[in-house]
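With one protein chain removed, the remaining protein chains of the complex are shown where they sit.
Presenting subunit A:
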Amino acid sequence: MSFAQWLFALANLGLVLLVLLLIGAFMIYGERRILALLQDRLGPNRAGPFGLLQPVADILKLVSKEFFVPPFADRTVYTIAPIIVPLTALLSFAVVPVSDNWWLADLNIALLYVLALSSLRVYGTMLSGWSSNSKYSLLGCLRTTAQMISYELPMGLALVGVVMLSGSFSLVEIVAAQELPFIVLQPLGFIIFLVCGIAETNRLPFDLPEAENELVAGYNTEYGGIQFAFFYLGEYLGVLLIAALATVLFLGGWHGPWLPGVVWFALKTLALIFLFFWLRTSLPRLRYDQLMDFGWKLMLPAALINLLMTAVLGLFWMEG
């Protein structure tokens, strides 16, 4: 690669990083305003027009706080752990195709890459809980580990159906194969993926790792300032990633009439993000054992059945 190509690639990366961080910050603002709307109140509306500068104020506040490591914590791990969470989410975006000619990388194993990164994400929450050396963090981190492992399996299995239909692991090819969005062919797979996605991102009703009412803040109880901001950002980037992936894998990505592909992609993703917010305000939290039961006794068999049916139907379809 020539120098110019390197420069272009780096500029591209920088741009995407900037845009993603901005979206992450404004999702926090968006969630606060939407939750407020649904809960009969106003939400942040003081900083700037319509409170649009609120995320900037939040970030400034968090950045200006003291970098504090509790004396009983494992210093190195405690410092590294928060970085893992947003990092894995950001890396995953590299393979997400935004429109028919716009993506950072088109890997032939893109789907496996995304799943692998999502597994790595567990380390962030787990190590942070472990290194904090506090009981609340420990309980939160144990819950996280168990939860993420339980929901990774059905999520992966739900995606195999998509792979079978498109015959590829590449996200670009998966979208290209969706003249008819896969949600029509894989409704069960879509639901399983979405539910597992909510569980993976620790959002209500699956936010047990940080259940504030019993665990104060779960794995990030001891964190503050910029390190806390990393977790916060990671959570919202995770939501964005799951919504973007669901769009790409099941809702036909950039496909859509009249409007340009990017707009369709954005609209579908935003609709899913809104669903995340809506669920958060409507539902109470599940209990730990119910969460496990739900994952292992309902989600996993359902994903297996979905896989089996896709395989059988696909076999007949292709034969016939």
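The working rule: a contact is a pair of C-beta atoms (placed from the backbone, for glycine too) under 8 Å apart; a residue touches a chain by one contact, two chains touch by 3 or more; residues count from 1.
What we mean here is this: contacts and distances are computed from a predicted model.
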Notebook entry, point to check: Going by UniProt, what is the name of the one chain that was not included in the view, given "ABC transporter related protein", "3-phenylpropionate/trans-cinnamate dioxygenase alpha subunit", "Fe(3+) ions import ATP-binding protein FbpC 2" or "Multifunctional fusion protein"?
Noted result: "Multifunctional fusion protein"
Notebook entry, point to check: Which listed residue, A:61, A:75 or A:287, touches the chain dropped from view?
Noted result: A:287
Check: Which is it among A:205, A:253 or A:295 that touches the chain not included here?
Finding: A:205
Item checked: Listed residues A:12, A:39 or A:76, member touching the removed chain -> A:39
Next item on the list: Kindly note down the residues of subunit A that lie in touch with the hidden chain.
Entry: 35, 38-41, 135-136, 139, 204-205, 207-208, 211-214, 216, 280-290
